[in-house]
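Here it is, the structure, as structure tokens.
All protein chains but one are shown at their positions in the complex.
The block that comes next holds subunit A.
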């Protein structure tokens, strides 16, 4: 227990962990402020303005249709329509303005933040930022210990290698859970305020809250997995750069490279090879990929693209395999390799 408390203290004292956390929170704050200033509350005034703008648009369409019809008749009378083949229909009377109801006033409403409709996306954003933060802090927490000799010093005091490594991981995850929960509370409160002042918080039933809570819980798990993988990779390479280099390598080779190769090979559902798709599938429970090169004819003669559903179960299998491989390798290495 003393080791666990000590590692928590160590995590709190680490300058990189502090600054990275502050930076992550600043990014979250910037997103929140950005959403606040790019949204407005919709009231009777905004509705009336949108209505006016829709009416103006309709009038403009009417004028434009009239001009075009006249131009069409003139062209046909002068025989010029032969030279402008395709510009006008065979019968100029076919040029009519759209019906008034086809131009909807809601198109002209300013952007507004609907808490119920939009907060899930915000949870995904929150998770992405904190998962990155967790990965980097996790890698640094153990990587810097290895490269500075701190780990060797600690092992001189506590010569139980696996206990030391797992206790460090436990302290890291505890710290991250604390930061995540605190930040998530502020994040939710912040967007509730955005919804209240710059949109709406209507229709928030207990079911909606429950759905958000479950999405948030999946987000927390993803953040923990990212931190653990960063921690494991850095421990494996005994340097922070091992995890960061591995991550950059995975992105460049495994994501961009693989994506390009798969596209060139004409593979179906290229996104299924990209890691972020699995992150999204985990968070939103399902991502439907579409292959626009395929045509599935319907009974009504429509051509629908082929689809492939990636579910949270697929994502959980992938993340579990990566987690077990990374952490397992780190533990085996910690147990077997000499500390020199």
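The rule we apply is simple: a contact is a pair of C-beta atoms (placed from the backbone, for glycine too) under 8 Å apart; a residue touches a chain by one contact, two chains touch by 3 or more; residues count from 1.
What we mean here is this: contacts and distances are computed from a predicted model.
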Answer for the undisplayed chain, UniProt naming, from "Electron transfer flavoprotein, alpha subunit", "Sensor histidine kinase inhibitor, KipI family", "ABC-2 type transport system ATP-binding protein" or "Sodium:solute symporter family protein", is "ABC-2 type transport system ATP-binding protein"
Which residue, A:152, A:213, A:253 or A:303, contacts the hidden chain when the whole complex is considered?
-> A:152
Using the touch definition up top, pick the residue from A:38, A:96, A:111 or A:160 that touches the left-out chain.
-> A:160
Chain not shown: contacting residue from A:45, A:101, A:302 or A:338 | A:338
Residues belonging to subunit A that touch the chain removed from view = 2-3, 5-7, 9-10, 13-15, 144-145, 148-150, 152-160, 336, 338-340
